[in-house]
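FYI, not all chains are in this one, though none of them got moved.
Per-chain residue numbering starts at 1, and chain names A and B are given in the order in which the chains are listed.
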Amino acid sequence: MRITPRGDRFFRLLTGAAENLVTATGLLRELVEAAPDAREPLALRLHEIEHRGDDATHSIMIELNSSFVTPFDREDIQALAGRIDDVLDHLDAAADLAVLYQLGEFPDGTLTMVQVLCQASELTAASMPGLSKVGELEPFWIEVNELENEADRIHRRILAGLFTPGADALEVLKAKEVVEEMERAADAFEHLADAVQTIAVKES
Amino acid sequence: MRITPRGDRFFRLLTGAAENLVTATGLLRELVEAAPDAREPLALRLHEIEHRGDDATHSIMIELNSSFVTPFDREDIQALAGRIDDVLDHLDAAADLAVLYQLGEFPDGTLTMVQVLCQASELTAASMPGLSKVGELEPFWIEVNELENEADRIHRRILAGLFTPGADALEVLKAKEVVEEMERAADAFEHLADAVQTIAVKES
C-alpha cells in the first residue's frame, strides 16, 4: 500500500479541485440559459471559481514540494492538477467572451454542448476519490472520451448551422470563438482523463 | 534485450495502428481530388477507419494492462497510441467538415498539403517496426519535423490566397476550418514523432 495519511491530503485537494469543475460547468449552463443582460454576474462568479481553482492548484504544488512521500509520482499529480486548471480556464474564457463580445443569442446546439461539459465534470469529480484504487477508473476514461467525441460532433454541427448563406460574418466569428472555448473545455476534460489513465497504467 | 514475445505483440499492434494512418491519408487525398458530390462516401469510409483506430488503441490499452513485461515504459506506449489517434481525429475532422459545410472547391494548395500528410503517414508506418532498434529512428524524427514545417508553410500560403479582397467571408471561414484540420493533422504527426523520440532518448 502506497497510500499514507499524507496521501489522503492529496486526494482531498484533488477532489476539491475537481468539485470546482462541477460548480463552473453549472454556472456556464445558467449563463447559456440566461437572458443576454443577465450574463455578466454569472461570468463574474465563474471567474471567481477559476481563481479558487488557481489557489487549489497552488496548494497542491506546495503540498508536493513539502511531502517526502506522495501517493503517485510527483509529476503525475502535478500534471493532473494542471489539467483541472486547463478545463477551468476554457470554461472561464467561454463565459468571458460571451459577455465581452456582447453576443446575441447563443447558436443552436450550445445548450447541448454545455450539458456534455456538465456530465464530464460530474464524472471527473466522482473519479477523484477512486484514484486510490485506479483499476476501477477505466470506465471513467472511456466515458470522458465518448463525451469529448460527442462535444466534437455538436461543435461541428453548431458551426455548420452558423455558416448559413447571408449570415453576418462578424456575428458568426463571435459565436464561433465562444463555442470553440467550450469545445476546448471538452478536449481539456479528455486530457485530464488521460492524466488519470497515466497514473492507472503505472499502477497496473 | 528487453524485447520479449509479448513485446512483439505491441509492435504488431502499433504497426497496425500506423498503417491505418496510410489508409486514412489516402482516402483524404481521394476526397480532395473528387467532385464535391462524390465526397460523402469517402468521408464515411475515412470515418470507419477512424473507428478502427479507436479499436486499435483500445486493444493496445488492454494489452498494456494485462502485460507484466512491456518493451518500453508503459506510459510511452500509451502516449504513442494516443498520438496516432490524434492524427486520425484531425484527418476525419477535415473530411467531415468539407462535407458538412458543403464546401465548394478546395482552396489552391490543398492537394499539396494532403500529399505532405500522405508522406508523413508512410514514414510513420515504416518507422514502427524499427521501434525495437530505436537508434535508427532519428532520420524519421527529422523528416517528420521537416514535413510539419512544410505543411505549416503551405497552410499560411493557402490562407493568404483565401484572404483576397472581395472574397466571401463566410466561404473563407469554411475553407479555413477545413484546411486548419489538415494543419493540425501535420502537427499531430510531429507530436507522434516526438513520442517516438522520447522512447529513443530513454533507450540511448
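Note that in this section contacts are C-beta pairs under 8 Å (C-beta built on N, C-alpha and C of every residue); 3 or more make two chains touch, one makes a residue touch a chain.
Just so we're clear, the structure is a prediction, and the values are computed from it rather than from any experiment.
Novice: Quick one: how many copies does the complete complex have, if 2 are shown in place?
Specialist: Oligomeric count for the entire complex in this file: 3 copies.
Assume only the chains that are shown with their structure count from here on.
Novice: Give me the superposition rotation angle from chain A to chain B, based on Cα atoms, as a multiple of 5 degrees.
Specialist: With C-alpha atoms aligned, the rotation comes to 120 degrees.
Novice: Chain A to chain B: how many Å between their CA centres?
Specialist: Taking the mean C-alpha position of each chain, the two centres sit 26 Å apart.
Novice: Quick one: in the complex, what on chain A touches chain B?
Specialist: Going by the criterion above, the answer is residues 138, 152, 156-157, 159-160, 163, 165, 167, 169, 172-173, 176, 194, 197-198, 201-202, 204.
Novice: So in the complex, which bits of chain B are touching chain A?
Specialist: Answer in residue numbers: 61, 64-65, 74-75, 78, 82, 89, 93, 96-97, 100-101, 169-170, 173-174, 177.
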